[in-house]
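Here it is, the structure, as structure tokens.
Every protein chain but one is kept in place in this view of the complex.
First chain written, first letter: the chains are A and B, and each begins at residue 1.
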Amino acid sequence: MVRYFLKRLAGAIPTLLAIVTLSFFLMRAAPGGPFDREQTLPPEIMANLQKAYGLDQPLWVQYGRYLRALAHGDFGPSFKYKDFSVTELIRQGFPVTLQIGSMALLLALSLGIPMGTWAALHQDTAADYATMSLAVTGIAIPPFVVLPFLGLLFGIYLHWLPVAGWEPGSIRYLVLPVIALTLPPLAVIARLTRGSMLEALHSNYLRTALAKGLPLRTVILRHALRPALTPVAGYLAPAVASIMTGSLVVESIAGLPGIGRYLVQGALNRDYTLVMGMVILYSALLIAMGLLVDLLYAWLDPRVRFDT
Amino acid sequence: MSMNRGAMIALWILLGLVALSLAGPWLNPNTIDALDWSHVASSPALANAHWFGTDRLGRDLFVRTLEGTRMSLIVGLVASAVSLAVGVSYGAICGYFGGRTDYWMMRIVEILSGLPLIFFVIFLTVIFGRSEALLFVCIGAVGWLTMARIVRGQTLSVRRREFIEAAVASGAGPGRIIARHIIPNVLGPVIVYATLTVPQIILFESFLSFLGLGVQEPHASLGTLIAEGAVEMQGAPWILLVPGIFLAVLLLCLNIVGDGLRDRLAQEP
Partner (left out) sequence: MPEVLRIEQLTIDFLSAERIAAVREVSLQVSPGECLGIVGESGSGKSQTFMGALGLLPRSARATGSVRFEGREILDAPRAVLNKIRGSRLSMVFQDPMSSLTPHLRIGTQLAEVLVCHRGMSWRESELAALRMLDRVRVPESKRRLRQYPHQLSGGMRQRVMIAMGLLCEPALMIADEPTTALDVTVQAQIIDLLRTLRHEYGTAFVLISHDLAVVGGLADRILVMYAGRVVESAAARDLLRRPRHPYTAELLRCVPDLSGPPLERMPSLPGQPPDAAQPAAGCEFAPRCPFAVELCRAQRPPLRRLGPGEVACHFPLPS
């Protein structure tokens, strides 16, 4: 298992490096500079600013310095939030995003898998159709439509929950955003589980398990569930990506101070280093997720372990 | 070709929406950027020709919503066509030439697949500004990867067939073979995947527009309208509800029709 993991890790590092390099050179290739938005500054001040941010050095030197800084976890200064470095902004915002993101993922898994299993067990009944119709809705309608609607219903009409805002430690503000984030991956997981569970339920080895007189619960949990989870494991990385993109809008609408909101602000303000830092962070997260999923695959299906 | 009942209903609703978005502006006297100061943020009413009400600037919501629907549909279709063209060509080339060309081209696809492309698109809009051409290209860039993979797989299996050998023997160059022999034969799964791509792309465009990175003033996209509506939610909920419902229905119908189409195609022998 260890050897398998190391192999995968070795493959991931060049990808991350490629992303960093690509981002860096793209950024430098941009027409105009990060200071264009302000009023045109006198050239001496421009030159000083360039020097201060190290922008007067040749490209290769800048690249080298950036890489070295990255290795120390330093993403550079934010061009817009003058007093903060990108690293500080990340440190402030990341816990919030992590909190709602992981809540959404856990909810999606813990609700989606049982839903899909239940639908498969009651195939072609009203329960099945109802569950799957809900799933289509979750897949089709994106969080940036769902969240305002939820806010309208539960916040403005029913007054049960706040529409936006944030208080550290308070769950009330997180309920609606997390629900909006959870729906799309929940729907996909339910669909995937149902499909592969149906396949497992019709397989020969399940027939054997039933013929052994094992109780249905044991048959499903021990024999059918594991292979049914394989496609779900494969979906984990896209699920995280979906939640990450969802968090951009959800944080913006609900006013949650997470890195998603910083990214959006940075994009609107053309704050290069901020956006770049976010992109690298998100990419690294996704790659890490991919690695984890590979490991999960190897655990779920022993055949994978022995083939590689 | 008929599909299951749910899909057929969705198809009719979809066609109705398209028809409405195309013909709608003729039905209503307002334009998309006319400011009616006497009816600022007024609720829907039949009497004053503001059938869906107006927004904060007094612009008629009916016309703007239909414009938004039109915009989303156009972007969806054009960008899908772009990603289709790119993906199919890329995949066919990989599958046809095989060997090292295939290996390196697919490695690029692998790396790109692992990235959160959406973030890169946002990154690009930051760098190159918000031009609508860029928008189309970026959105098209989202869907072509999986298409390339599918087409490559199909090409690999089709490549060995006799009629390809015959074409080679008759002196046809690779471009001609790919265009006239391979591509027509791999279209099956391509159509299937295309039905997934269109709603995906419309979603992505709305998402970008919602964040303010997509379609710009004075044009409206369902995404921008929803963004405006979210702000006005407290006092004038229809500004949110109308475009929101339109987008939800549009995406839902596209997904259901796509599902139905795929189910139907899967049954064919």
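Here is the rule we go by: contacts are C-beta pairs under 8 Å (C-beta built on N, C-alpha and C of every residue); 3 or more make two chains touch, one makes a residue touch a chain.
Note that the structure is a prediction, hence the values are computed from the model and not measured.
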item: Missing chain: touched chains present in the view; value: A
item: Touch criterion as defined above, residue of A:2, A:71 or A:211 at the omitted chain; value: A:211
item: Absent-chain contact - pick from A:11, A:195, A:227 or A:255; value: A:227
item: Missing-partner contacts on chain A, residue numbers; value: 202-205, 207-216, 218, 222-223, 226-227, 300-303, 306
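To be clear about the criterion, only the chains that are shown with their structure count from here on.
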item: Chain A-chain B separation of Cα centroids, rounded to whole Å; value: 22
item: Complex contacts: residues of chain B adjacent to chain A; value: 111, 114-116, 118-120, 122-129, 199, 203, 206-207, 210-213, 223, 226, 229-230, 233-234, 237, 240-241, 244, 247-248, 251-252, 254-256, 259
item: For the chain A and chain B complex, residues of the former touching the latter; value: 15, 18-19, 23, 26-27, 29-31, 136-137, 139-142, 144-145, 148-149, 151-152, 156, 163, 237, 241, 244-245, 248-249, 252-253, 263-264, 266-268, 270, 272, 275-276, 278-279, 282-283, 286-287, 290
